[in-house]
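If you scroll down you'll find the structure; I have some questions about it.
Only one protein chain is missing; all other protein chains are in place.
Chain lettering (A and B) follows the sequence in which the chains are written, and residue indices restart at 1 in each chain.
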Amino acid sequence: MPSLKQLSEREERLSSGHRLCAGCGASVAVRQILISTELPIIACASTGCLEVATTIYPFTAWKIPFIHNAFENAAATISGVESMYRALKKRGRIPDRKIKFVAFGGDGGTYDIGLQSLSGALERGHDFTYVCYDNQAYMNTGIQRSSATPIGANTTTSPCGDEIPGKRGQRKNLTQIVAAHDVPYAAQSTPSHYMDLIRKAQKAIETDGPTFLNVLSPCPRGWRSDATSFADLGKTAVETCVWPLYEIEDGDYVLNGTTKRIADGKKDKLPVEEWLKLQGRFKHLFKDPSGKAVIEEAQSKIDRDWDRLKTLASI
Amino acid sequence: MQRSMPLNGDDSAAYAMRQIDPDVVAAYPITPQTELMQNFAQFHADGDVRTELITVESEHSAMSACVGASAAGGRVMTATSSQGLALMWEILYIAASYRLPIAMNVINRALSGPINIHCDHSDSMGSRDTGWLQIYGENPQEAYDNTIQAVRIAEHMDLRLPVMCMQDGFITSHAVERVDMLEDEVVQEFVGEFEPQYPLLDLENPVTYGPLDLYDYFFEHKMQQIDAMSRAEKVVREIGKEYEKISGRSYQMLETFGMEDAETAVIVLSSTAGTTRSTVKDLREQGKKVGMVKIRCFRPFPTDELIDVLKGVKVVGTLDRSDGLGAYGAPLFNETRNTLYDEDEKPDVVDYVFGLGGRDIGKREITDVYSQLEKIASTGEVERRISYLGVRE
Partner (left out) sequence: MSEKPGWKHIPPAGLILEAGNAEDYKTGDWRTERPVIDREKCTNCLICWINCPDLSIIVENGEFKEFDLDHCKGCGICATVCPRKAIHMESER
């Protein structure tokens, strides 16, 4: 695992001058992922914050070859690029060197509209890495709910109103859906835990075959939190097991860092309130007595998922 | 030496693809395209082609993968019909605006609903404004020849636009006819090596495809596409002439039969041109001055040449295998009338919508059409501008 000093000597693949919000968790994540390997990368991004803010004509923040196609097809598009690479290498029309392919999609473009295209690409076994920067809603279009939005969250299409306290229903577990495709490598991480994310990104990119990273990306705007809460949010998400850090390598589950310590009983698992109270999108749950029931539902799902994860990791 | 084989349109298009040996094909099954891709998959499994075949999980992903592959910098082909073409709809626009020279066979089939697997042109007509070139083939021979030419047309350096080649579902795709096939080496030499433009795989010159345009640049980018389309006719003709040299078969924007002194004429696309041609032969034997214009290239539309071939014609009937649903007449009727509008002397144009959902049309119906055109020519009266042939009331 290279040190930060060694990483700082690498050439960055994203430039400054992009127009993601001040304090955007996704841009930190993407920077860390792109610097994790020295192999050449060709990237694709689905429509969303990342793509829109990094490529406002005539400016591009991408220093590597990049394609944006549409919203739901980052995985299908990168399948095409990767296949052409293999086709041309086979025919000797391009030099025989290793190139890696990384597709980026937000939770909207991955959990929802892009799920089919992701599933297809994983099943066909293309050599690529799919990175989902999960900020838990359709942020680019103005904070609408996605299937990654946690229960109770206030979004513009699941607002907290007089009768309904924010998003109803729990969020999907995409990492588990991906795991069901039997891919060589899949992992969950978050950029505040940069060593964890960089290590996993390097592994994901440098492993042959379809690999997946689900990266919780704090969004100050959509989560109604301070930009400076970035590290706190990441830390608390892990400590409450809202976002456990783990990897699945050839079907074997490994828990990482703080998540492992909690599973081993060496650290306390914090109640979900600690995570919720950091963000304005949940503040209505604390004001209204009806919010209590929602918080309980949120907690019980976290607990169920946590127990399942521990079982899968044989703990 | 060309080899004659009994093939249907799905076969002949697949054979053409085999001889072209594209770098990447991404496709999804749909009736009546299925046999085409099944044939190609067999060629692939037998090692007859070195194509990377991506059997995607939907047509939307098929065209998405084609866009990725083409932008990466190689030769890309695919095929679909009907709902599949409709599902790719948003990506068709993207492929054309990214100037990607993808060649696609569209086996014409009606768009649902209700669901129908038989031939009409609602699918390709529905995508006539996507920025793709549109070429119709009458029979398996043309399906073969068009597929080969499509690659060169699309990749022409003056153009770089995607091309779709249509053939009638079941009528052409599943009916066996004689097809004269060129030798493998001749096809290989004709299509030549793919010349990449701004390929993603060129790591030394990293490019960004698909940025966000605000209102300060989108219009300019569209103008570039409009400008490219204005060169499309020239390219279709140029490639057609080159292809004639190696095949002996002539291909341009349209084809005429019996138009030298025709007083009435029918304008038609695709396989129904065969039926029409036979009808014209019969009527000519009876001394009737009738003719047929077969439109081969629908996008871009052959305006100048059509005006030319229709000079002196009194009444024209357009045969439309799709409807305009709310427009005044169906697509071919609209293009024709629009083309003729500025002419001082122009024929009267009436529309016949036929064959929706594979409803058959025969020489009897077309003979009837010519009788009606003759009546309009002699009386100067149009009883009905738009008619629907063969539908039960």
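As a convention for this text, a contact is a pair of C-beta atoms (placed from the backbone, for glycine too) under 8 Å apart; a residue touches a chain by one contact, two chains touch by 3 or more.
All values derive from a computational prediction rather than experimental measurement.
Novice: Using the touch definition up top, pick the residue from B:9, B:137, B:169 or B:210 that touches the left-out chain.
Specialist: Answer from the full complex: B:210 touches the omitted chain.
Novice: I'm checking contacts with the chain that's been left out. Which of B:99, B:118 or B:359 qualifies?
Specialist: B:99
Novice: When the complex is taken as a whole, what residues of chain A touch the one chain not shown?
Specialist: On the chain A side, contact with the omitted chain comes from 4-5, 7-9, 12, 14-25, 27-28, 31-32, 54-55, 57-64, 191-192, 194, 198, 220, 226-232.
Novice: Considering the entire assembly, which residues of chain B contact the chain that has been omitted?
Specialist: 97-99, 160, 198, 205-211, 213, 216-217, 219-221, 223-224, 227-228
Rule of thumb we're sticking to: only the chains that are shown with their structure count from here on.
Novice: In whole angstrom, what separates the CA-based centres of chain A and chain B?
Specialist: Centre separation, chain A to chain B: 43 Å.
Novice: Which bits of chain A are touching chain B when the two form their complex?
Specialist: Going by the criterion above, the answer is residues 40, 42, 44, 51-52, 55-58, 60, 62-70, 72-73, 76-88, 90-91, 93-94, 99, 116-117, 119-120, 123-124.
Novice: For a test of understanding, state which residues of chain B touch chain A in their complex under the given definition.
Specialist: 23-24, 26, 50-52, 54-58, 60-61, 64-74, 76, 90-91, 94, 200-203, 206-214, 217
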